[in-house]
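A protein chain is absent from this complex, but the other protein chains hold their places.
For chain A:
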Amino acid sequence: MAEERKKQYLLGNAAIAHACLEAGVDFVSGYPGTPSSEVVDTLRGVKDPWYYLEWSVNEKVAFENAIGASWCGCRSIVTMKHVGLNVAADPLMTSAYTGVKGGFVVLSADDPFAHSSQNEQDSRMYAKFAQIPCLDPKDVQQAHDMMADAWNISEKFALPVLFRPTTRICHSKSDVALGKENPSTRKGEFVRDPKQYVVIPAHTRPLHAILTKKQAEVAKYLVEAGYNSAVVRGERAVIAGGISAAYVEEILPEDISLITIGAYPIDVDWLAENVAKHTEVLVVEELMPIVEEAVRQVAGTVTVHGKLDGYLPHEGEFSTALVAKALQKAGYLKEDPFPPEKQPTAVAVRPPILCPGCLHRSVFYAMKKVFKDGVFPSDIGCYTLGLQMGAVDTTICMGASITVGSGIAHSCPETDVVSTIGDSTFLHTGVNGLINAVYNNTNQTVIILDNRITAMTGHQPNPNTGVTATGVESPKISLEELARACGVSFVESVDPYDLTDLLETLKAAKEKPGVKVIIAKQPCVIMNKRNGVKRSRYVVDADRCTKCGACIRYGCPALEIDENGAAVTTALCTGCGVCADICPAGALHRGGARQ
């Protein structure tokens, strides 16, 4: 039993990773994305692993690698965040038809409230769309337990299983009871079976029929396995999906029934039977009203409350306090168990910001100087924070800066278009856009912000780092040669700490037609710190400072104004020295030893 096992205080993602070890995983691939990244990061930290592990260049690639492994009879997992599943949606849809051999788990972490995402989409929809089982844990312990079982479900029905934790599972911690690691000794073997794995129309039609037939069996099993369960104890019920069940359990009065949905598809007969035992139900689930729609279809005369009649919001993240308000509105709770909310005190905002010494800041600064009236499409990464410098005009998804830039350039031929993209994002899906931009004669400047790591998600290596996920050295891709191979003739590499050279290179690009690629190279400052790189700090010569504010406008967190209105540097300074180039009075200079 779980209670007897040794407990640890673990991050949800670390608990999920441990479940992979317990299930004897053979193959791990993924693309980093908050809140999913620590699953692979935890697994790649394991010494002498028996499994293969990689960070792939994008989610589609990661998915296809993992399904290949599954077809060889190996247990595989691919991890990503919800928006990454869009990139992998193409193979996802067909993988339900081909089915799997070794268990195959697709982890797609959702982010209600978009804590660090561009949208709030619901991965459960993809599971429904692809007709594959979806597991939706209510807390960290269940995330661990479900994950350990996910491969069994996958193998039982020969289907990929979508595992969908949310931010508040991935980045919550809890006392978790773990099981034993179970090193795999499987040897992969691919057995040729074109009727299964070659989806020409003649093969795909019967495969679709088989897939449809599996649905009812899966739904029934998920009830038998206890993932979907009902505790009937009154005339009214709450039906809670995923993490919402934990919020409901904390405050639910004892005369209200609780129906918990932890997995999909939902068995319609079971649902109808349990809903019918009540006069009224309230459905509580984050994001899409998936459970609620299923409930409404079987409800008959039973009153249903939820998102669709405004008892709960469609958007954002739930909490016990929010659920309490809905229970109160439905009359299930007499009074709000929480105190009335106090007005927060207004304090100056402290949004996430580019680090002191970050190469991106100097690139954005120079870009704004040279291309005053330009349009600046950008992409997904730390550099999206360049928004605060007015240097990011568009962001939709990974790899969309160069492509959106192309659309703008063709539509507004008089406008300078300068697209920014990170090295990892460029290799993810940016390179396709660059090929397209050159092929279709676009006028735009592309700046690859090359910090040699996937920084925003926690510093995962990529093909530009020169090392694999497990620390093995590998050939470092040449972004210059890659850009040239795409057909770009103007390819320049610059040191973004050398502001003069950076400005000159940008001016040269501005003068030329066609696609220009500038690669701004400096390692991520956080990686520098970890690698022990030390540069002495810059200081302000108070006698020279004219209080003009030019350095303050640069926006570096290491620069402040003192009580006299003069600039000062703080201990945050990493010694990049760009502020010294900006200062018109020459008041900033290197000030000796690093603190």
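Going forward, contacts are C-beta pairs under 8 Å (C-beta built on N, C-alpha and C of every residue); 3 or more make two chains touch, one makes a residue touch a chain; residues count from 1.
Going forward, contacts and distances are computed from a predicted model.
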| task | Out of "Glutamyl-tRNA(Gln) amidotransferase subunit A", "Probable respiratory nitrate reductase subunit cytochrome b-561", "Indolepyruvate ferredoxin oxidoreductase subunit beta" or "CRISPR-associated protein, Cst1 family", flag the one the UniProt entry gives for the chain missing from this complex. | result | "Indolepyruvate ferredoxin oxidoreductase subunit beta"
| Pick from A:152, A:204, A:320 or A:394: which residue touches the chain that isn't shown? | A:320
| query | Per the definition of touch given earlier, which of A:16, A:134 or A:246 contacts the omitted chain? | reply | A:246
| query | Which residue, A:353, A:396 or A:585, contacts the hidden chain when the whole complex is considered? | reply | A:353
| request: Touching the hidden chain in the full complex, which residues of chain A are there? Just list them. | output: 7-9, 11, 34-35, 38, 115-116, 139, 168, 171-175, 243, 246-247, 249-251, 319-321, 324, 337-345, 347-355, 382, 385, 456-458, 552-553, 555-557, 559-561
